[in-house]
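Every protein chain of the complex appears in place save one, which is left out.
== chain A ==
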Amino acid sequence: MMLKAVILIAGPQKGTRFRPLSLDVPKPLFPVAGLPMVQHHIEALASLPDLREILLLGYFPAQQLQQFVADMMATYKIRIRYLQEYQALGTAGGIYHFRDQISSGNPDAFFVLNGDVCGDFPLQEMLDFHTNLTTPSLITIMGTEATRQQSTMYGCIVEAKDTHQVLHYVEKPSTFVSNLINCGVYICSPDIFKRVGEIFNSRQDFYSDDSEGNESIQLEQDILMPIAGTGQAYVYTTDSVDPSAVLGPNVSVGKNAVIGAGVRIRESIILGNTTIQEHSCVLYTVVGWNSTVGAWSRLEGTPCDPNPNKPFAKMDNVPLFNNEGKLNPSITILGCNVSVPSEVIVLNSIVLPYKDLPRSYKNEIIL
């Protein structure tokens, strides 16, 4: 298998949303987590064994990127070229314009990455998904879940749950459509050029007397929207709860919480933006917002509520402390922004917000 990748980096007129920071440095080179934004993309792509070449596509003056491209080739030992558009051609337009460069050497497929997205880039998994589809996919989109409110700011995908075919696609809808959103990472079959070519030609006919802006073709609106529902586009979804985690009974997991592989959660509430790392076990516990729990840790409380299934059950108001001044065993509660290290146990304890726990705790209130 031979693969290529295109990173869409746009140009100086774009990136206005990033001002004032983008006034000094081209937006794709702005450091994120210590590395130029686009370097994260290159790093993820370079780890794919079958990737032959990375093409940066945009309309920055070539000299602004020259040094960066040279550095990246030296760092990742992979062929990288900058293809400069003479004008903004739109996401699909640019790809179509350089179709000969992209398809030279006959790649089996090529990745398209938006330059301004940031994420884990599980590209190999996505590629496996793409290549293992029983019916060939013209384009596979990486999708992720967002909240109802957030979703309308992005391209929204409706998928067939069983086949992962894209049934419907809409860009930034004004009403809720789906909370599965487009991550801006695609795998395209070279056949996509045919589809873009058809649109290009139809536009040429239509705008034959118009000389400006007629070449701009957007991947999202012009390609994805029409092919949605035709069985040629698929979505690869990245989920925040690992499939190997076992949850329930009586578990609620908040928005954007990340539940790692092999995690067990029972009789607990996990609030938003919390990360529970792999193999951990959470029983009778409330975990506050933005908290993290390390691998192989155990959070455990003691259930003390009345059984609601028993008739005439009443809430006991057990005092916090017993006669010996010890904390009465009750559920474990972590306040917000608490961090629990790996391999410890937090048993029957209450942890106040913003604590980094250094060790295990039992029957304690941690101020």
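A few remarks follow.
Throughout what follows, a residue touches a chain if its C-beta (ideal position, glycine included) is under 8 Å from a C-beta of that chain, and two chains touch if they have at least 3 such contacts; residues count from 1.
Heads up, the rule we're going with is that contacts and distances are computed from a predicted model.
Chosen from "DNA repair protein RAD51 homolog 3", "60S ribosomal protein L6", "Actin-related protein 6" or "mannose-1-phosphate guanylyltransferase", the protein name that UniProt gives for the omitted chain reads "mannose-1-phosphate guanylyltransferase". In the complete complex, the residue from A:257, A:283, A:338 or A:351 that touches the missing chain is A:283. The omitted chain makes contact with just one of the residues A:52, A:99, A:203 or A:266: A:266. Considering the full assembly, A:300 is the residue among A:116, A:159, A:220 or A:300 that touches the omitted chain. Counting over the whole complex, chain A has residues 261-264, 266, 278-279, 281, 283, 295-296, 298, 300, 343, 345, 347, 362 touching the chain that is not drawn.
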